[in-house]
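The complex appears here minus one protein chain, its other protein chains still in place.
Order of writing sets the chain letters: A, B and C. Residues in each chain are counted from 1.
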Amino acid sequence: MALQSLDIKQRSATTTPAPSVRQTTEVAKLIDVSACIGCKACQAACMEWNDIRDEVGINYGVYDNPVDLTAKSWTVMRFAEVEEGGRLQWLIRKDGCMHCADPGCLKACPAPGAIVQYANGVVDFHQENCIGCGYCVTGCPFNVPRISKDDGKAYKCSLCSDRVAVGQAPACAKACPTGAIQYGSKSDMKDYAAKRIGDLKERGFAKAGLYDPAGVGGTHVMYVLHHADRPELYNGLPADPGISPLVSLWKGMAKPLASLALGAVALGSLFHYVMKGPNEVSKESEREAEKEESQ
Amino acid sequence: MIRDPKDLQRYTPQERANHWVVGISFILLALSGLAFFHPAFYPLSYLFGGGTWARILHPYIGVFMAFFFVLMFLRFHRLNVMTKVDREWLDRVGEMVDGNDHNMPEQGKYNGGQKAMFWASVVCMLLLIVSGVLIWRAQFSPPIGLVRFGAVVHAVAAVAMIALILIHAYAAIWVKGTIRAMWYGTVTRAWARQHHRAWYREVTGK
Amino acid sequence: MQVNRRQFFKICSAGLGGSSIAMLGYSPTAALAEVRDYKLARATETRNMCPYCSVSCGVLAYSIGDKSKNAKAEIIHIVGDPDNPVNRGTLCPKGAGLLDMVHSQNRLKYPEVREPGSNEWKRISWDEAIARITRHMKADRDANFIEKNAEGTTVNRWNTFGFLASSAAANEPGYLTSKILRGLGVVALDTQARI
Partner (left out) sequence: MTNHWVDIKNTDLAIIMGGNAAEAHPCGFKWVVEAKKERKAKLVVVDPRFTRSAAVADFYAPIRAGTDIAFLGGVINYLLSNDKIHHDYVRNYTNAPFLIDAGFKFDDGLFSGYNAEKRGYDKSTWSYQKDKDGFAMVDMTLQDPNCVFQLMKKHYSRYTPELVSKTTGTPKEDFLKICGMMAETAAPNKTMTVLYALGWTEHTVGSQNIRTMAMIQLLLGNMGMAGGGINALRGHANVQGITDMCLYSEVLPGYLSAPTDADKTRDEYLAKRTPKALRPNQMNFPQNFPKWFTSLMKAFYGNAATKDNGFCYDWVPKKDGAYDAMAIFERMHQGKMQGFACQGFNPLASMANKRKIGDALAKLKYLVIIDPLATDTSEFWKNHGEFNEVDASKVQTEVFRLPANLFAEESGSFTNSGRVVQWHWKAADGPGESKGDSEIMAALFLKLKEMYAKDGGKFPDAILNLAWPYRQPAKPAPEELLMEISGKALADVTDPKDATKVLVKAGEQVPGFAMLRDDGSTACGNWIYGGSWSQAGNLTARRDASDPSGLGQTLNWGFAWPANRRILYNRASADLAGKPWDPKRTVMKWTGTAWGGNDIPDMRPNAAPEENVMPFIMAPEGVARLFSPIMADGPFPEHYEPFESPLDNNPFHPGNAKAKSNPAARVFKSDMDSFGTAKDFPYVATTYRLVEHFHFWTKHAHINAVLQPEHFVEIGEELAKEKGIKAGDKVKVRSNRGHIKAVAVVTKRLRTLDVDGKKVHTIGIPLHFGFKGVTKPGYITNTLTPFVGDANSQTPEYKAFLVNIEKA
């Protein structure tokens, strides 16, 4: 077995670059929300392929079920009823990992190799290296990773890295009955999206567009939206996502600066000792003390 | 162990025990915490049985330490009230660091530096406890914004705290005759007279 | 003094020193980044059909073992058949969950009977089940079969036994069921097609 089945671009908690000479095709999943019927085939296929079975929950008065992502539900459909100009639109969005080019989870992860970004763009969690700290959750601009209650490890959509590695589409994309999930090279997906957007514009959705947010360097899961100007209509899809400045500070500048500061204190102490010598009780003090005691 | 009966009692056994409980906890916390903070420190987690154990243990040790820190606070906070003399001492801390303590004002049981250290650690500890709870994923799930804020605060407070403790430890090493206070509870009269004259007077009546 | 210095090193540096040892080679595992193995690589593929709606999507059933004598096939994955012109490899949430239907905890595994007035099922053998059912059927048929109606027309019907046939069964058992029931004279016969 090879050490790695996909070329790696970045590893969590690793300060040296991964082997990056080979150029592999970037892949992407395109979710055409305008063709999505919210059937949850993607959810079913995801559970089936990845051998995960979430608990049988309850109905919360909505179609969304499971009602949120969990460590065993790596994708969920989110339903939003939007009424505009007297006409109802049922906007249904498949939620899950966006596979950001600049992944906040990976940035935040302290465990070497627990989060990996492959050269094809897939951001994958390796649970055997995961320590369960939840920093990935903190780092994610899309609120995607979940910590399992069973093993305390973080889980999320892997873009079916095991399938992608052997040249197959992710299970959700394969299953999607209406072709609302497409899979291919990122450039092909962008071309396809352009065609869909053209069609939507002809059908009266003047603001149709592609969701591939630059704030996270683009994503490897993209959406075609009828209302690209208002992504938040789709059950709170962030309009301009990015890694939180707090996370950037914490996992960016803070790391070297603080390490340096600590080093400076330690070294400063050492050199102070060496240069100034110990602060010993002076002979005079000893004498005085003895004198006073004997009084 | 027979000690010199002339020595002065600086710390009771309970106080010493409390200090070391907090001290050891802090070292464990610093080691495990640094492991999560920067990849260079990650191997420190192996001291705890690996990253996962470090992640599991860290917050519990934190809670443990917080409890004993509170006890310590209750023991010592009255002794650490800042006075005018302390501020004067702090103004002249440069001379002190430079190795020249002749002109330093007379100090009580704690000098201004120690008191500043005390309050700084209290503040840091408070921040660490609150932010630590915010980022304790296994037990709590506050809003994500708070978690992110907590993570930054925890990191900053932890670095500050580690720095403080390094200084604290170094000061103990640098000022000869100090460490035994925390081992045996006693200091020599000379040491007390030189470094904490006011306290010396108070306990000896001289 | 000596003692104190030693203590300092013990407490402050021993930890760091120890971890340096770890850094020098005591690292327990190299953190590999290996994707999950492709689980179908060595599974057996069988072409089948989704039994749910009338799109009749083609599916591929993957089972462990290679159908050799000593390997018991167990289905581990069911997925759309990319060659099927209708579904082209896709499946709906029902089809995508077929594996859990095959392995449902509520699958019946052996014949059972619930005796009149009883509150529970009792496991019985196939022989007993068939013998008891057919005894009922024959007694019923012999008692209620109508050879001729009031007008004297030969009608040869048995209308005290009814049968609802499955639209989930394949054509072949469907045809056989039809043939057998007509042979027995059954007229009270219907299927899900009605509803």
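Annotations for the structure displayed:
Here is the rule we go by: a residue touches a chain if its C-beta (ideal position, glycine included) is under 8 Å from a C-beta of that chain, and two chains touch if they have at least 3 such contacts.
No experiment lies behind these values; they were computed from the predicted model shown.
By the touch rule given at the top, the unshown chain touches A, C in the complete complex.
Of the listed residues A:179, A:252 or A:278, the one in contact with the hidden chain in the full complex is A:179. Contact with the chain not shown here comes from a single listed residue; of A:9, A:40 or A:255, that residue is A:40.
By the touch criterion stated above, the residues of subunit A touching the omitted chain are 34-41, 43-44, 47-48, 53-63, 65-66, 73, 81, 83, 87-90, 92, 177-180, 196, 199, 202-203. Touching residues on subunit C toward the chain that is not drawn are 44, 46-58, 61, 63, 72-75, 78, 80, 83-88, 90-102, 104-119, 121, 126, 129-134, 136-138, 140-145, 147, 149, 151, 153-195.
We adopt the following convention: only the chains that are shown with their structure count from here on.
Per-pair tallies of C-beta contacts place A-B first.
Per-chain CA centroids place subunit B at a distance of 64 Å from subunit C.
Between subunit A and subunit B the centroid-to-centroid distance comes to 38 Å (mean Cα coordinates, whole Å).
Residues of subunit A in contact with at least two other chains: 111-112, 129.
Counting partners per residue, subunit B has 50, 173, 176 as the residues that reach two or more other chains. Residues 1-6, 8, 11, 39-41, 43-45, 47-49, 53, 111-114, 116, 124, 126, 129, 158, 161-163, 165-166, 168, 171, 174-177, 179 of subunit A are the ones that touch subunit C when the two sit in their complex.
Listed in rising order, the residues of subunit B touching subunit A in the complex are 6, 35-40, 42, 45, 50-52, 54-56, 97-99, 101, 135, 137-138, 144-145, 147-149, 151-152, 155-156, 159, 162-163, 166-167, 170, 173-177, 188-195, 200, 204, 206. Listed in rising order, the residues of subunit C touching subunit A in the complex are 31-39, 41, 77-80, 87, 89-97, 99-100.
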